[in-house]
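What follows is a single structure, and I will ask about it in a moment.
Here the complex is missing a single protein chain, while all its other protein chains stay put.
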Amino acid sequence: MTKITMTVNGKAASKDVSDNTLLVEYIREHLRLTGTHVGCDTSQCGACVVHVNGQAMKSCTMLAAAAEGATVTTVEGLATSKDDLHPMQVAFKENHGLQCGFCTPGMIMTATDMVKRYQEAGKELTEDAIRHELEGNICRCTGYHNIVKSIQDGASKMTAA
Amino acid sequence: MTEGIGARVLRKEDKRFITGKGRYTDDIIEPNQAYAAFVRSPHAHANVKGIDASAALAMEGVVDVLNGHQLTGDGIGNIICGWGVTSKDGTPMNMGAWSALATEKVRYVGDAVAVVIADSAEIAKLAAESVVVDYETLPVVVGSVEALADGAPQIHENAPGNLIFDWEIGNKEPTDAALASAEHIVEMDIVNNRLAPNPMEPRSAIATFNESEDHYTLYTTSQNPHVARLVLSAFYNVAPEHKLRVIAPDVGGGFGSKIYIYPEEITCLWASMKTNRSVKWTSDRTEAFLTDAHGRDHVTHAKMGFDKNHKIVGLRVNTKANLGAYMSLFSSATPTYLYATLLSGQYNIENVYADVQGVYTNTVPVDAYRGAGRPEASFVMERMMETAARQLGVDPAELRLKNFVKEFPHQTPVIMAYDSGDFAANQKQAMDAADYKGFEKRRTEAAKRGKLRGIGFSNYIEACGIAPSAAVGSLGAGVGLWESAEVRVNPVGTIEILTGSHSHGQGHETTFAQIVAERFGLPTENVAIVHGDTDKVQFGMGTYGSRSGAVGMSAIVKAMDKVEAKVKKIGAHVLEASEDDIIIEDGAVKVKGTDKQMLWHEVGLAAYTAHNIPEGMEPGLKESAFYDPSNFTFPAGCYICEVEVDPETGVTKIIQFTASDDFGTIINPMIVEGQVHGGLAQGIGQAMFEGVVYDPDGQQLSASYMDYCMPRADDVPMYQVMHQSTECPGNPLGMKGCGEAGAIGSPPAVINAITDAIGNNNLNMPATPSAVWAALQEASKQAAE
């Protein structure tokens, strides 16, 4: 057991966990933040994507110990306050970008990361670019049509915000 | 009415999902929870000679290791198929025994022989690896054709030659006669590839036995918690029905795979009783590939005859359906009554005959997966029609148009009586939207860029809302297929709808609220939908087969009829008017032609205070209904797919996919379009990407996302989705159902388009780049010869 400390959604978290604990287990089992999901064993579905030090990463493919001292944001911490929604969350709702909701947290975390990167680089986030950027996120319900639309809309909402 | 029928109301359920507050089974932790890990067979076919769990039992943190002999010793019953199919010769189907934990023999890779219960999931998994099972391996067979061959390994003693049933439908002699005298014959071998359903949420269960109350609670990923409770109690003897609560909380997709009651749920409940701990099991993805019921897997030979005017005179179909190692809950119905009954397609065919052999193999059990039998039927019909058009040298749209059923009701030779539709209207809408006329120009332009462009049609019809209980009962169903609803108007006027349908992505919390809003003129925020908990909701049949609209909502309408009748009585009494003059609109009960009214909440209060209600009336305002449909519903449509193939690599890109559907009345177009999008991606997935592959030893070579290709965002296009509807006469809202159409209609459109592009009709699904490239090589070789 090792004490692993990090900042999760703006709050200090510290838990004694075994060295083989995955970041997703730390988040789900130890912090009980269950919005981050596990949908595969091979790092492909993206249901577990969180932001570590501001970058999207697959929390199922990372040890909690490797995130010692890191700043982690999960879907629960994306909005600035409890009563608020992040513009990307609003966009997913308004564009029917989710059905069963299981892949949604990972999709939203991937989407906010991608928009941030493109906006910082001054690159245009085209439909093709969004589809390419979603390579690591699998959805079985929506056929991606409305996820792509949500991200297009979320990107403009994030620019406006 | 901005929130009523036809309105694009945003989903009420979304907030919890977009903020990470959804509550799925694996999110739940019970106090005193232990974890189950299954010891699974690495062999596809073997005798179990012994199980040595001593090393596991010695590990710290291991609570117990339980096996199949203990399970059957405790009276836990075998898993059953709930639909009996009778063979041609009148004999019942040959169902082999399926124990939740195998005792004497394992029959597929993944068959569980024991379960470890431990303090953590990791300990359970490690301990399961340490259980030593003595297997005596047996010869293996994985394909249905091979399993029926002489000398094939025998999988179940009571299914000689691995034949479960040899079933038939239609008019055999007239069909053969019609084919014998036909002007043109089209004949094809058609394979429908085996798929893994892959809802993104893996299956999970938490079972808790409360010894002091002698009561069980099961949280599970189910599309139909009441059916789960019924079979768990009535057939598997896990617990009596009134001592078992089944809760299906948020469920992350199902697509059929979460209809069935699997060995894991049964075992967790039983193990909870044995160990006096809550027992949790969550599948990982590879375990899902090894245990979730697969879909499709048909091998078909079909022969269609045309007269000199290109009218279809007959169709004869033989299908060998691979049902895997055991018969899953609806496995017998899927390749029979849900498949061959649609082999008339959208066409007026006097003579149709089909026979289907259900076959045991050493593979994962096969059952209904999104579409269930109907995608297989539409694939046969629409591949045949496109091929016929090519062989006859006529336009595929015109050949179909010539043969459409044009008058309704229409009785087919294969049971179904189509009630409504306008197939030509859907076809025209799709052709206009897809600019079919401009295709040849686009093909020429693509050729200049070195690309092969192709176009393909699929005019599908399916049967939903399955269907009058007495009718399905006569066909072998072990259950009735009605639905229930309860409408509870609270004293403050808010409404709870308790439904036997179950939402696992379909948006019932929104759509169901919309029909209440429409009926009583209330905002949808005043309506709550309660589902998924057998302690809260009356018995219901659950969600599959696109039935929640046509059957589930019809039950709600029926209950609302009763509420409305009582409200009118109360209104007439309080407002001192005749019941005939009472109208309900804009959230008020009004007397026609006057300004007298009671607000909706005042009616609720009146009903519950009972200070001033008609004499003899019971207080309260709560009504329930059970709705049994009078017929199937028949969604239909026309799909057109346009592709470009890169001849160097065989890569196919879908340039445009156009879908014109007839779903009858649409409550929420936004949600319906979303259902079509998802269905199309699954159908395109079947056509181009997905396929479960076994090696000859029965090992799955595609048991993770490294090898099973799930469609990704860059694999699919933006879809053109549109509607051209005729109202369904069979239910009060005129609905037909939309959940499966996309998956049913799209595979033939895709394959017809690719084969058109490459000039070789010999192409199986999935049409991967390597398969398309090989077909291109074959075509150029043939051209050279």
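Going in written order, the chains are labelled A and B, and every chain counts its residues from 1.
Keep in mind that, in the parts below, contacts are C-beta pairs under 8 Å (C-beta built on N, C-alpha and C of every residue); 3 or more make two chains touch, one makes a residue touch a chain.
Simple rule for what comes next: contacts and distances are computed from a predicted model.
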item	value
Chain not present in the shown complex, as UniProt names it (candidates "sn-glycerol-3-phosphate-binding periplasmic protein UgpB", "RND transporter", "Carbon monoxide dehydrogenase" or "Cysteine desulfurase")	"Carbon monoxide dehydrogenase"
Contact with the hidden chain (one of B:Thr91, B:Thr444, B:Ser578 or B:Thr649)	B:Thr649
Touching the absent chain when the full complex is considered, from A:Gly46, A:Pro87, A:Pro105 or A:Gly143	A:Gly46
Chain not shown, touching residues in chain B	122, 125-126, 129, 286, 648-650, 689, 693, 701-702, 705-710, 715, 768-770, 773-774
Touching residues (missing chain, whole complex) on chain A	2, 18-20, 22, 41-44, 46, 49, 52, 55-58, 60-63, 65-66, 68, 110, 113-114, 117, 121, 133, 135-137
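Keep this in mind: only the chains that are shown with their structure count from here on.
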item	value
Contact set on chain A toward chain B in their complex	20, 28-29, 32-42, 44-45, 47, 74-76, 78-79, 85, 89, 92-94, 96, 98-105, 108, 127-128, 130-132, 134-135, 137-148
Contact set on chain B toward chain A in their complex	10-11, 13-24, 26-27, 29, 122, 198-202, 250-253, 255, 284-286, 504-507, 670-671, 673-674, 677-682, 704-706, 710-714, 716, 718-719, 742
